[in-house]
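Every protein chain except one is present and positioned as in the full complex.
Right, subunit A next:
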């Protein structure tokens, strides 16, 4: 259950940053991109997958959340 920070980069892509590991990846696929629910399963550019408990709407980024490794 790593703590990660989600933010948008200059190109508008969603960036996934694992704080403890200092590791940054771009989210290539997000299960629920809103409107309505936002979150769910996310696929990163290095191929790994994480699960974020879906939020009710798209949050204000950057945001630190806890995600589950799949």
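As a convention for this text, contacts are C-beta pairs under 8 Å (C-beta built on N, C-alpha and C of every residue); 3 or more make two chains touch, one makes a residue touch a chain; residues count from 1.
In this section, contacts and distances are computed from a predicted model.
Participant: Which listed name, "Nitrogenase protein alpha chain", "Aminotransferase V", "Glutathione transport system permease protein GsiC" or "Thiazole synthase", is the one UniProt assigns to the chain that has been left out?
Facilitator: "Nitrogenase protein alpha chain"
Participant: Contacts of subunit A with the missing chain: which residues?
Facilitator: Answer for subunit A: residues 5, 7, 17, 22-24, 45-46, 62-64 touch the chain left out.
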